[in-house]
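Following: one structure in structure tokens, then a few remarks.
The other protein chains are all here in position, but one chain of the complex has been omitted.
After this line comes chain A, so read on.
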Amino acid sequence: MTGDGTAFDFDALIHEDKVHRSLYTNPAIFDRELTRIFGGTWVYLAHESQIPEPDSFFRTRLGLRPIIMVRDGDGVIRALYNRCTHRGATVCRAAQGTAKSFACPYHGWTFATSGKLLGVPWREGYAHDHRQEDQFNLAQVPRVESYRGFIFGTLNMDAPALADHLGPVRGPIDDWLDRNPGGKLVLSEANRMRFKGNWKLAYDNSADGYHVIFSHRSLLMMENRFAGDDPKGMSFYRQRPDSGRVRVYYFGNGHHFKDKRPTLADGPGAIWRIEGLHPGMEGYESEIRERYGARADAMLDLAGSIPMNINIFPNLLILGNHIQVLEPLSYNETATTWYGTAIVDDEDELDGAADLINALRMRTQEQFPIFGEVDDLTNFEEIQAGLGAEEDPWVYMDRGLGLPDRFTEKDGVVSGPATDEVFMREYMKHYKTLMAADPELSISRGGHD
């Protein structure tokens, strides 16, 4: 499954301060990413709340491979190839739901949610019994592991365990989850977008503190039109962001984290205070204050967007309360889905406030995709257009590079000021390692009895 016969000199394409346009424009490099990255390393596939019970499924992709995420009848989470073992048709055509089995619409072969082949119509027309032969079970991603609800998969048996691969980025993920009741969240539908551009344009942007006041200028003006001396949202970037306390951290394996929490005031209510204006804010806030008194500030913080930005290479971007998922569609087309998250209060820690908080929380999550992300996506498309210029091939990511005392490095974690492109330089080094390697990729046929 590896070895596409194309030789690339990644040392010539990826430098400390710049990368070559072909990383974004060359279809052959994209094809190589589909094995070396989307397959060769851990890739986010789905959230456990999307397949909440046995026999639930959710259709997705690993790179371009059509995948059905299932929780099989025994509750085991699997990533099945949505590819009939007869002649290749997809066996699942619904986006999500529950199913006891998948019947291929073409000739009726039937598979259990575990991937096991159950039936072949008119079997007497075959000289052998497919059900006795493993290769006729649906292929599966051989390694599927979760970290606190996030499901990842890889085709690389030599990859480290997921927890080790994530390494120190687990710290911010834990913080992000632990502020919620029960330390968990569920997905609650999404703002769904796509752009005509390479997927890495979105990953390059994911912790970019440099673009905010320019690319999102209209949103910043909008969300502060009533704010007076009490700036909202991303206003932090309007000051001198590099001398502030917001830092970007590179954790290795392509993962990074921009921590904006140091800009928060102390105590409960600080997150809510910087939240922009949204439908229902004043009405719900007064109701929550009336009903819950001194506890209201902490509750309102749960409706507010936590100023954290955790980016898990290559395709999972946790931003505020969102889980943004990147799906590469071609070298110049990418889907970006901004899943909203809701709190679940199984133990009723919040005395019935969860529904009120979630109603507010849906609105606080819609604003950025609708009024902010659209402008970034336009800029990504315009980069893709600009990179059509062959004779001017370099994309620079050298902000901060070479400045004395700009970065700190501790236990392998590199950190720099909010607007530095250090995370891009570092993830590109990791990207180069992955693209130059030639891992053996494999599938499994399920481990059925």
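Keep this in mind: contacts are C-beta pairs under 8 Å (C-beta built on N, C-alpha and C of every residue); 3 or more make two chains touch, one makes a residue touch a chain; residues count from 1.
The working rule: contacts and distances are computed from a predicted model.
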The complex's invisible chain, by UniProt name, from "Pyridine nucleotide-disulfide oxidoreductase", "Sulfate transport system permease protein CysW", "Aromatic-ring-hydroxylating dioxygenase" or "ABC transporter ATP-binding protein": "Aromatic-ring-hydroxylating dioxygenase"
Hey, which of A:270, A:298, A:374 or A:443 is the one touching the hidden chain? A:374
Out of A:82, A:235 or A:358, point to the residue that touches the absent chain in the complete complex. A:358
Looking at the full complex, which residue from A:336, A:384 or A:444 touches the chain that isn't shown here? A:336
For chain A, which positions touch the chain that isn't shown here? 95, 188-196, 215, 217-219, 221-223, 225-226, 277-284, 286-287, 335-340, 342, 355-356, 358-359, 362-363, 365-367, 370-371, 374-375, 377-379, 381
